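Entry: chain A
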Amino acid sequence: MKLLNLLALSVSALTVMGSGAMAQSGLEGMTIGFSQIGSESGWRAAETSVTRQQAEEWGVNLQFSDAQQRQENQIRAIRSFIAQDVDAILLAPVVATGWEEVLSEAKDAEIPVVLLDRGIEGPEDLYLTSVASDQVLEGRVAGEWLVDAVAGEDCRVVELQGTVGSSPAINRKQGFEEAIAGADNIEIVRSQTGDFTRAQGKQVMEGFLRAENGGADICALYAHNDDMAVGAIQAISEAGLTPGEDILVVSIDAVPDIFTAIAAGEANATVELTPNMAGPAFEALAAYLNDGVEPEKFIITESRLYTAEDDPEGEAERRRGLGY
Partner candidate 1 sequence: MPEPVLSAAHIDKSFLDNKVLDDVGIDLMPGEIHALLGENGAGKSTLIKILTGAYTHDAGTILLDGKPVHPRDTKHAQEMGVGTVYQEVNLLPNMTVAENLYIGRQPLKFGLVDNRKMERDARALLSRYQLNVDVGSQLDTYSVAVQQIVAIARAVDISGKVLILDEPTASLDQHEVEVLFGILQRLKADGLAIVFITHFLDQVYEIADRATVLRNGRRVGSRAMADLPRMDLVTMMLGHAIADTHALRIGGGRQPGGLFASFKDYALAGKAAPFDLDLHEGEIVGVAGLLGSGRTEMARLLFGIDRPDSGELTVKGKPCKLREPRDAIALGFGFAPEDRKVDGILGDLTVRENIAIALQARQGWTRPLSQKAQVDLADRFVRALDIRTTGIEQPVKFLSGGNQQKVVLARWLATNPKLLILDEPTRGIDVGAHAEIIRMINSLCDQGMSLLVISSELDEIVAYSSRVLVLRDRAISGELRGAHISVGAIVKMIAMQPEVQDA
Partner candidate 2 sequence: MSRPLRSFIKPQFIALALILLLNWILFPGFFNLFFRDGRLYGSLIDVLNRGAPVAILAIGMTAVIATRGIDLSVGAVMAIAGAVAATMVGDGHPLFLVIMAALAAGLVCGLWNGSLVALLGLQPIIATLILMVAGRGIAQTITEGFIVTFNDPGLIFMGSGSILGLPTPIIIMVTLAALATAAFRLTALGLFVEAIGVNRSASTYAGLRSRALLIGVYTFAGFCAAISGIIAAADIRGADANNVGLWLELDAILAVVIGGTSLMGGRFSIPMSVVGALIIQAMNTGILVSGFPPEFNLLVKAALIIVILVVQSPLAGRIWYFIAPSRKRPPPSSPAETPATSTEGTLK
């Protein structure tokens, strides 16, 4: 079994890496500027390392610029990319507004700009395309997994929301609710914010467990991110229950620690917010620059579901290498 897993790992790794090296062509020798927000979270760090990896695979000369959370740094970086006459620009915008001027300059210089991960407000013709995940879809994938997992049994769900008012919290909640709307057997009984942190996730889960008969009345936990789920898992085991069995745990992001938990059977599923925004961006750029193919305005990355069947140990290991 173990051997099989290992084999599966190497095969899947080969496909991920190998497919790139062989098939991804069209950008060799090109220079592409990348203005990154910063490194405020593990995911952001992973996005940066994956983008570098992708650039290597595509043979792209990547000009990386870390904005340290400041828009003016990003604007300066973009101007410098324009001055260098790069072939394309990747931009992960720190805020949504205030881009018209500098992106018009890029447009005038006929340098295509691809937005990564976040959108901006303003005319759509300022950028070639925008690559981002669909947060509603993430919630929906998590919800659909739960619908399948309980297979018609009654299930009382508690929800750990992200920071009140934040867009991932709103969208991931909406997607999950859409997915379970058709399943009368599934009901969200409690929903509180855990501020996307482990400590709050644990504390709020403790409150849920107290309020729901020591946890006996809870069938599943849905957390808007993995960190809160990791905290909640501790609360569940400290309450004498077995996370993953007594209470199903599904969350979003696919950070290494949740794979460790999945491997230990304490969590059941996570939906990936892929750090690979650059791959689709490069694909679109290759088609556009070589063949003049206009990409779609919004490229949605895959929201892939991972469970215990997807080699959680290997995933944890692989992702730690990305800088999560």
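In the analysis below, contacts are C-beta pairs under 8 Å (C-beta built on N, C-alpha and C of every residue); 3 or more make two chains touch, one makes a residue touch a chain; residues count from 1.
Selection rule, in plain terms: all candidates are chains of the complex that A comes from, given by their letters.
Model, not experiment: these values are computed from the prediction.
Q: Please find, within this complex, the candidate from 1 or 2 that touches chain A.
A: So the chain touching chain A in this assembly is 2.
Q: Going by the contact rule set out above, which residues of chain A touch candidate 2 in the complex?
A: Interface residues on the chain A side: 39-42, 45, 161, 164-165, 190-193, 195-200, 202-204, 206-208, 210-211, 214, 227, 230-231, 234, 238-240, 257, 323-324.
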